[in-house]
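The other protein chains are all here in position, but one chain of the complex has been omitted.
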Amino acid sequence: MHNNRKDMPMVPNRKASLPVVYGDTPSFLGADVLDARSLVKGYDVIVAGVPWEGTITWGSSSSCEQAPRTIRHASARYGGFLPEYEIDLFDHIKLGDIGDVTVNSGNPAATMKNVFAAMDAIYKNQSIPVVLGGDHSFTQEIVRALGANHGGDIGVIHFDAHFDNSPNFGDDEFPRCGPIHRISQLDNVRKESIVHLAIRGPRNSPSQFAYAKKMGASIFNIRDIRKHGMDSIIEKAITIARKNTKHVFVSICSDCIDAAFNPGGPADFNGLFPNELFSALYRLGEEGIAGLDYVEVYPKQDPQSVSSWGWLREIRTN
Amino acid sequence: MHNNRKDMPMVPNRKASLPVVYGDTPSFLGADVLDARSLVKGYDVIVAGVPWEGTITWGSSSSCEQAPRTIRHASARYGGFLPEYEIDLFDHIKLGDIGDVTVNSGNPAATMKNVFAAMDAIYKNQSIPVVLGGDHSFTQEIVRALGANHGGDIGVIHFDAHFDNSPNFGDDEFPRCGPIHRISQLDNVRKESIVHLAIRGPRNSPSQFAYAKKMGASIFNIRDIRKHGMDSIIEKAITIARKNTKHVFVSICSDCIDAAFNPGGPADFNGLFPNELFSALYRLGEEGIAGLDYVEVYPKQDPQSVSSWGWLREIRTN
Amino acid sequence: MHNNRKDMPMVPNRKASLPVVYGDTPSFLGADVLDARSLVKGYDVIVAGVPWEGTITWGSSSSCEQAPRTIRHASARYGGFLPEYEIDLFDHIKLGDIGDVTVNSGNPAATMKNVFAAMDAIYKNQSIPVVLGGDHSFTQEIVRALGANHGGDIGVIHFDAHFDNSPNFGDDEFPRCGPIHRISQLDNVRKESIVHLAIRGPRNSPSQFAYAKKMGASIFNIRDIRKHGMDSIIEKAITIARKNTKHVFVSICSDCIDAAFNPGGPADFNGLFPNELFSALYRLGEEGIAGLDYVEVYPKQDPQSVSSWGWLREIRTN
Amino acid sequence: MHNNRKDMPMVPNRKASLPVVYGDTPSFLGADVLDARSLVKGYDVIVAGVPWEGTITWGSSSSCEQAPRTIRHASARYGGFLPEYEIDLFDHIKLGDIGDVTVNSGNPAATMKNVFAAMDAIYKNQSIPVVLGGDHSFTQEIVRALGANHGGDIGVIHFDAHFDNSPNFGDDEFPRCGPIHRISQLDNVRKESIVHLAIRGPRNSPSQFAYAKKMGASIFNIRDIRKHGMDSIIEKAITIARKNTKHVFVSICSDCIDAAFNPGGPADFNGLFPNELFSALYRLGEEGIAGLDYVEVYPKQDPQSVSSWGWLREIRTN
Amino acid sequence: MHNNRKDMPMVPNRKASLPVVYGDTPSFLGADVLDARSLVKGYDVIVAGVPWEGTITWGSSSSCEQAPRTIRHASARYGGFLPEYEIDLFDHIKLGDIGDVTVNSGNPAATMKNVFAAMDAIYKNQSIPVVLGGDHSFTQEIVRALGANHGGDIGVIHFDAHFDNSPNFGDDEFPRCGPIHRISQLDNVRKESIVHLAIRGPRNSPSQFAYAKKMGASIFNIRDIRKHGMDSIIEKAITIARKNTKHVFVSICSDCIDAAFNPGGPADFNGLFPNELFSALYRLGEEGIAGLDYVEVYPKQDPQSVSSWGWLREIRTN
Partner (left out) sequence: MHNNRKDMPMVPNRKASLPVVYGDTPSFLGADVLDARSLVKGYDVIVAGVPWEGTITWGSSSSCEQAPRTIRHASARYGGFLPEYEIDLFDHIKLGDIGDVTVNSGNPAATMKNVFAAMDAIYKNQSIPVVLGGDHSFTQEIVRALGANHGGDIGVIHFDAHFDNSPNFGDDEFPRCGPIHRISQLDNVRKESIVHLAIRGPRNSPSQFAYAKKMGASIFNIRDIRKHGMDSIIEKAITIARKNTKHVFVSICSDCIDAAFNPGGPADFNGLFPNELFSALYRLGEEGIAGLDYVEVYPKQDPQSVSSWGWLREIRTN
């Protein structure tokens, strides 16, 4: 019923009408539910969750392992139409959801392998992964799978308040503050095409700054963005990430956004406004990217993660 | 005691000194309490509450039926003086408060009639209504009363994240997502003088967008406002709303504001900043309007609704 | 271990590694803990807390007496490095912490004397005080101590939503809404060099506005800042505060910031964005100031107070 | 489908399967929805809500006007079967729900008349009302309707921490602390057959105690109940309430229960344990009563109100 | 250092001194951390977590998958000494912790197999499992592993507000409301030795009651316990569970406890008081049991789960 689709999502009992990815959790935005073990071709984008909370760098529990579930529940409030762009996501991409990757709280290495395997299957399926964290521990596995399946070097655009490039955190070799370090060790990644966006504040260490500088990464901190505008900065970021690379991967830590707009994330103020992130993502969608993760949502509230999917419009394996 | 008034609101036990509109609820900003059944002439603006929650479009209970009470309590913290405009509201308008309209939770149609009757009395009194919701179900009753009492066509400026122009929601013919549809059916309303401001996000349906387009309404979405600035957009909105009309009515859904500044409303980010709404309202006050409602406040917190009343300065029946 | 310092604050059990100022409360940003009764020379800046809640002007309890403790706990999450300025605070200043001033809830006058004595000792030590409130009652004691120890007139830059210049609040002669009035009575203070920044909203009274005007203070309200930009306004403020004075004192009420970014403060929207306050403070740090307080944090959440300390870089007794 | 009913309430989407009393609010326990204006015979018990909050005796807003809605939503989690009694409520009584009485926040007297009219219709229908408050203002209207429709005197069993027999509260003649006073003025009520149960704590005034004594009411305070046991006390209460009367009405203020078990009520500890209230209600159900109200639920949480309906088993007009 | 152990847990930084089971999560009560893949002999009791939330029977998310983590964090506040019994748990049993079982949110069947495998290893190690849920889906896997490793029939003592013996919930064959049904299908379980304790309230269906009756299970509902006392009831339960069986397994759903004492569980009042549960568990510890799980803790608050471990004193493989 064509009309019906045009009424989405403004209909009674919307959530109950969506496919269920597990338990009573609807698929992300009502996407088709796919079996991770036997993917079907034809999906532009496949969503996967990683309900993982590894070592915490402050406090005792951030609850981010609940985010893949709660983001999907929140997404049931939304449809694919964005009036400010006058486009409907579902006119442009076919979206699937494979549910969550298996995690083992006591075994980060095994969990990372599970993430890799799921991502590997998605890339082999000629699809692009959109991954809902969990914490920031696993991004390198997505990039590794991208490298393993597609030739050519990779650039990385990283939205975050923090560098997240620590080699370790105490004894933990997969800490949430380290994915960019692990990414920078991958063969296919061109270090000079790593771009940090929205870096700010005294939660970063001098060592992390030095590491970013040493490997040749570009840093656009929040003052750069305020001074030049996101429209200009994102063009520079794309140019750098595209230089001598074949793919661009995007990793978004929710705290790139100012804490006022990100109540379910760490308390870091002076961050991006939603419109700055949304417009950058839309531009990246036009440009075409090879994968994305959105991590570190602490599910007390997380609704804003959804508004940005319009950028998926132009996504293709490139 | 002239001095005393000049000290307002910075005095001990301020709330206890204000007139009571019912129970222990102070009148809005300490306005004179009026008897709805026998209004007195001479009031420029009369405040009324509509403690109504009809069908909810997401979740089970939004608590907006408490807002007329909690907004009045919050308003006791404020006076009429706005230092950023160097004006005192009470130097310019005489403000009354008739308390709340009678509601019947099981009978939306009867409730709508009650709203109409209260508004009809206000317009007959040569006053202008400022209505505190409650949900967005009843706006058409205010506009209908305006049309019934004053000749000439009406333009509508609608601040909202959402179009709110659905013909129905399931079986409900007075849903909160539909007032603009019902307004557009009124004889006195000029459809091409309906202006939607701050529209955004995937909670809107394609059908709603299509309806707005079809009736000839103007849409200034959040990207338009970010691009051109609210000062410019509000001028355009006024021009459109004024074209071939005699009156302009203003309907404000709290979620026109970004959720960060509207903790007591729906979780829709990338909305207006307070200064954008406040300056637009001030400009509308200069221009002169024929009524206003402010709806969909969910009273966990709602204080920002009050700071904007400076615009009332220039209000007059026009 | 030099490397170790460069890893700060991204190390396990960071808080447990910091000096303790009392109980289990770490010193502010891990500063050296000093004995207030026998200060040691060589500290550029000395932090002190004033866990004071006097008369409340709205509601029953704001909890601001807990802020010196909770701000210090929050500061343990941070180091001194600010990537957006590429500087490390601790490369530029030597920071001490004397813990909290003794307070007596029943005796505001005695408490004020205690604040004065602590400040007097800090100035005599050739250091500059940074004071964590508590409410806004005691600022005049810091300025008084500055005047008592250093010759020359004093200008004051006051960031606040409110004038806070009431002569009294009921019977209370040290109300939180009055420090600027008490400061304006001090001999060393040049009234025309008092600058109010970010004033806004209907919680201010006409009398307060009139007092500011009468004494010749400058007012840059939030509309002025939005119109001209903080970069421009802060230069004007410095020029005025510096005119015919030898020292500039800075008093910051947390509600100068918009309530969205200041969840632990009063509900006053349409305030400063964090980047506006942070850049103004950085500029003041370059300019050099003679003391600062940060008050009215209500410790439900207060993390943003910390991000701004980069401005301390250039601080010196001037 | 008989089996299906036996699976209740342990089925998916239970709430969506229930009749809707208004908006998206299910009827109480899934009862038949009745039209208040044309009641049908054959219903043993008819539920009605009174979403009323009048003057508050402490604080600013208790939110009890939301309770009729939230109690109904909570009741959707339950069926009629009580394993501890091995009975199913719906094997014994036929239950209807007329939704809520119309309220007018500014007009207590008019609201009281509405309550009377609704109760009058229920009694005329040979049904018994169960009324969900709202605050404790309106109980006398139910008793008045009972008296108007059925001959013979009335006894009242009142579960409450407080006497609620004040003649007024300031100027308010319908305060929530006064229903027992108003009931005691009714012709059909036998004052000596009024029984207060679970009275306790320093929120009661000497005047209230004196009034209860003077009119000859019986008081079983919490110490009496602890000493003799509820089983014994409820028998005494029934005997007193039945003496020379023809009907017994039961009024329950949620704060008869200890605050630990009544998080949505006033903070009065040392109250009844749930098993004490439940067993007393069951006993009253066996005995047969002529109506009941349950008031002063503040809907932050209210689930315990539902577990007690087993007593409805034996209800009949007596 | 013997003295040191005697000071536990009243020492600074207690949590930081405990072994870590994963990330920064301490082992339960500071137990030795064991490798699940190569268990070591000599441990009387081995703790395992199952961070699993399957289909939810009410609402959208209960957060019980976080409980294994949060219970361990809470346990760091406690030692092994119980002054009311004058015993120290660690004088009687050697306790290990293997961390959490691997879960796959989209694959309940695979998760159940993981639970079985972990339990199988524990029983093969001559240890007894204590399992921290997660929801109530997996209990049959523990009992199955018990049966697979030790000869003889099994009795089950089940503390719960609800029967939890539904054959399915919609399409889900492993629902949280069904473990007792699945247990009753196991060969080694003697149906007549299943004992339900603390059953109560209208969240149970007639079908569940009928199933319990039909299979010959015993039911001691909350009224039975109130009437006869837990001391008496637990003896009866042990006698029934022991009749013609060789092992007794204990399954505890947190909502057996009254909601007032179980803020992190479902809102079911009129449940056990803590002393009733604790003394029953102590008695079971004396008697000796063959395994236990504690499920359905929703980690907003969960501290009470810990106080009961004194009963572990007498545990042995029997």
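Every chain is named by a letter (A, B, C, D and E) in the order it is written, and numbering of its residues begins at 1.
Note that in this section contacts are C-beta pairs under 8 Å (C-beta built on N, C-alpha and C of every residue); 3 or more make two chains touch, one makes a residue touch a chain.
Keep in mind the model is a prediction, meaning the values are calculated, not measured.
Asks: List the shown chains that the missing chain touches in the full complex.
Replies: If we consider the entire complex, the absent chain touches B, C, D, E.
Asks: Who touches the missing chain here, D:C177, D:I238 or D:I252?
Replies: D:C177
Asks: Of the residues C:G49, C:G96, C:G155 or C:P206, I need the one that contacts the missing chain.
Replies: That would be C:G49, which touches the missing chain.
Asks: Which residue among D:V11, D:L186 or D:I219 touches the omitted chain?
Replies: D:I219
Asks: Suppose we count only contacts with the excluded chain; which residues of chain E make the list?
Replies: 3, 5-12, 14, 74, 77-86, 88-89, 258, 260-261, 273-275, 278-279, 301, 303-304, 306-307, 309-310
Asks: Residue-wise, where is chain D in contact with the chain that is not depicted?
Replies: Counting over the whole complex, chain D touches the hidden chain at residues 57-58, 163, 166, 169-170, 177, 199-210, 219, 221-224, 226, 258-260, 267-270.
Asks: Need a quick check: the contact residues on chain C for the chain that isn't drawn.
Replies: 21-25, 36, 49, 51, 53-56, 60-61, 63, 65-66, 68-70, 73, 98-100, 102-107, 110, 172, 299
Here is the rule we go by: only the chains that are shown with their structure count from here on.
Asks: Under the document's definition of touching, what chains do chain B and chain D have as common neighbours?
Replies: For chain B paired with chain D, the chains in contact with each are A, in label order.
Asks: Between 0 and 180 degrees and rounded to the nearest 5, what angle rotates chain C's CA atoms onto those of chain E?
Replies: It works out to 180 degrees.
Asks: Could you give the separation in Å between the centres of chain A and chain D, each centre being the mean of its C-alpha atoms?
Replies: Centre-to-centre distance between chain A and chain D: 53 Å.
Asks: In whole angstrom, how far does the Cα centroid of chain C sit from the Cα centroid of chain D?
Replies: Between these chains, centre-to-centre, one finds 55 Å.
Asks: Distance-wise, how many Å sit between the C-alpha centres of chain D and chain E, to the nearest whole number?
Replies: 39
Asks: Multi-chain contacts in chain B: which residues touch at least two other chains?
Replies: 258, 260
Asks: Report the topology of the inter-chain touch graph, choosing from line, ring, star, complete and other.
Replies: other
Asks: Please give all chain pairs that are in touch with each other.
Replies: Every pair of chains in contact is listed here: A-B, A-C, A-D, A-E, B-C, B-D, C-E, D-E.
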